[in-house]
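All protein chains but one are shown at their positions in the complex.
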Amino acid sequence: MIPIENFLVLSAILFAIGFYGVLARRNAILILMAVELMLAGVSINFIAFATYLDADAFSGLVFALFVIAVAAAEVGLALGVVLRLFRERRTANVDEADSLKW
Amino acid sequence: MFDRLPLPSQFDRVIVAGGTVAAIVATPVLVVLLALLFSDVISGPEFVFYLAAIVVVSGALGAVLMDNVVHAALCLVATLLGVAGIYLLLMTEFIALVQVLVYGGGVVILLLFALMMTNAAEDPIVTDGSQKPFGFLVAAIMGSLFVAALLDAQWGDPTANVVPFVDFGTRIFRDFSVPVIVVAVLLDIALTGAFINARRAEEAPRERAEAERAGEARS
Partner (left out) sequence: MTDILGNPLNMQYELLLPEIILALTALAVVFVDAFKREFNVGYRALPFLSLIGLGGAAVATVLLMNDQGDFARLVEVDDFTTFFRLLFISTTAVVILGSWEYIEEHVNHVGEFFGLLLLSTIGAIYMAAARDLLTAYLAIEVLSFSLYVMVSMARNDPRSGEAVLKYILLGGVASAMLLYGLSLLYGVAGSTQYSEIGEALTGGSGDMELALLLGFVMIVSGLAFKASAAPFHMWAPDAYEGAPWPVTAYIATTSKAATFALFLRWFAGPLLPAVDDWAWMLASLAVVTMVIGNLVALQQHNLKRLLAYSSIAQVGYLLMAVAALSTDKGSETAGALLVHLGGYLITNLVVFIAIIHFYNREQKEEITDLKGLAQSNPYLALVTTAGLFSLAGMPLLAGFFTKFILFQAVADAGYLWLVVVAVVASTVSLYYYLVVIKQMYLYEPLAEGRWRITPTGYLVTGALFVVMVVLGLWGTPLYEVADAAAKALFISA
């Protein structure tokens, strides 16, 4: 049996890579992709805990399923906004949308 | 007949180069892993885990590092499929299935469409923000703290077993009835938001006048 730590470390690495993407990227769609990576890390965590430590009730599995649903909905909503902003400003970069300051 | 097949020179050069590099890097890793497997240092499932983990991590790195947005999106696909493999290793076929269907079939297509509809089609190369070193530092600290904390903990005794589909369905639709209803409301809201934003809104008279003036000035 694979030790649970393997999965947890993988999820931590995935989460950190996603966080780096959020900080470093400028394009809104690429930031969204980085958020998806973070959420994938979260799902791995939930599923690992559910199968290893909570096998009778497996609430974590249900949680991970809902996380996937919410993440997909979020992508849909955010892409709608990105398209709208692109139509208004001809850019999908976050830091070119800068009329709101301080 | 054969002259209709695309020649290697017509392939996207990046794909060929990337594939070559990936093959050169992956071969020794694969060899090492196979050696470990056959010398019984790691078990069969662990071998699969490490393979999937390599796909996941390298795909994730590609998704946040690549300059070409389409390549980044394809790396994301690799990661998400690798994550589905991890779910299989965790004995949850159902969520692996959902992962492949929702992400591979839906989300990534959506992302690619959005990339194509914004400037990515003409100019797929993006520049990253100036806070890259800072971001790297923060993410590295965060990741190492996470790993340290997770390895520090003693997680009790694992009791993994396969969850039958029937139990899974009962659990969702009977025990978690309220979340199912609430997530339905949530999807409804997201749908409303997406069509409200993506639909062309009526332009303000002032903006339209300005746009016309700008157009005249340019011509």
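Read from first to last, the chains carry the letters A and B; within each, the first residue is number 1.
Just so it is clear, a residue touches a chain if its C-beta (ideal position, glycine included) is under 8 Å from a C-beta of that chain, and two chains touch if they have at least 3 such contacts.
Bear in mind that the values here come from a model prediction, so they are computed numbers and not experimental data.
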Residues of subunit B in contact with the chain not shown: 145-146, 148-150, 152-156, 167, 170-171, 174-179, 182-183, 185-186, 188-190, 192-193, 196-197, 201, 204, 206-207
Contact set of subunit A toward the excluded chain (per top definition): 8, 15, 18-19, 22, 28, 31-32, 35, 38-39, 41-42, 45-46, 49, 53-54, 56-57, 59-60, 62-63, 66-67, 70, 73-74, 77-78, 81-82, 84-85, 88-89, 94, 97-100, 102
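Note that in this section only the chains that are shown with their structure count from here on.
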Computed distance of Cα centres, subunit B from subunit A, in Å: 9
Residues of subunit A that touch subunit B when the two form their complex: 1-2, 4-10, 12-27, 29-30, 32-34, 36-37, 40, 43-44, 47-48, 50-53, 55, 57-59, 61-62, 64-66, 68-77, 79-84, 86-87, 90-93, 95
Subunit B residues touching subunit A - in the complex, by the definition given at the top: 43, 45-46, 49, 53, 56-57, 60-61, 63-64, 69, 72-73, 76, 79-80, 83, 86-87, 89-92, 94-95, 98-99, 102-103, 106-107, 110-111, 113-115, 117-120, 126-129, 131-132, 134-136, 138-140, 142-143, 146-147, 150-151, 155-156, 158-161, 163, 167-168, 171-172, 176, 179, 183, 186-187, 190-191, 193-198, 200-201
